[in-house]
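Submitted below is the structure of interest, expressed as structure tokens.
Note that one protein chain is taken out, while the other chains of the complex remain in position.
Up next, chain A:
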Amino acid sequence: MIVGGHGDVNPNSSWLNGKGFWLSYGLGVLLLHLILLCLPFISTAVSWTLTNCIHNLFMLIFLHIVKGAPFEPLDQGKTRSLTHWEQIDYGKRFTVTRKFLTVVPVILFVLTSFYTKYDTTHFIVNIIALVAVLLPKLPHFHRVWLFDSNDHSY
């Protein structure tokens, strides 16, 4: 499907700025956490660590690993080599959406640490998950892809 128009050639750059995105995002994470809490044989600490890890894993995959857009934007394939994070606001730095998406995993980490009673094992797992999603968000990693064998000479 071809999308875009009204001067916005790639809706992937702007739909995260939409009304109610923060609320929906928060509710989604809460739902995930509640589901994990409901599972038997899982302690509260484990369910918090799981929430954090699953959230960060999804974030890593959809924001920092998968490239391109799920639709056909009007940019002659400019986004084919860009991750979603790099597409947000056409690569402008420190925008509100970017700040939000950076702060969410940090808050989640702090909460998880609190609910896991600062246990060392949980801490190690969670800090790895946190670093995995924060590093690619740093401006220095813009258009730098680690462990990526693709040739991006185009």
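The working rule: a residue touches a chain if its C-beta (ideal position, glycine included) is under 8 Å from a C-beta of that chain, and two chains touch if they have at least 3 such contacts; residues count from 1.
Basically, contacts and distances are computed from a predicted model.
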| item | value |
| --- | --- |
| Among "GPI-anchor transamidase", "Serine palmitoyltransferase 1", "Molybdopterin synthase sulfur carrier subunit" or "Probable vacuolar protein sorting-associated protein 16 homolog", UniProt-listed name of the chain not shown | "Serine palmitoyltransferase 1" |
| Contact residue for the chain not shown (choose from A:I35, A:L57, A:V110 or A:V144) | A:V110 |
| Candidates A:S24, A:T44 or A:T121 - the one touching the absent chain | A:T44 |
| Footprint left on chain A by the chain that the document does not show | 1-2, 43-45, 72, 76-78, 80-81, 89, 92-96, 99, 102-103, 106, 109-110, 113-115, 117-118, 120, 123, 127, 149-151, 154 |
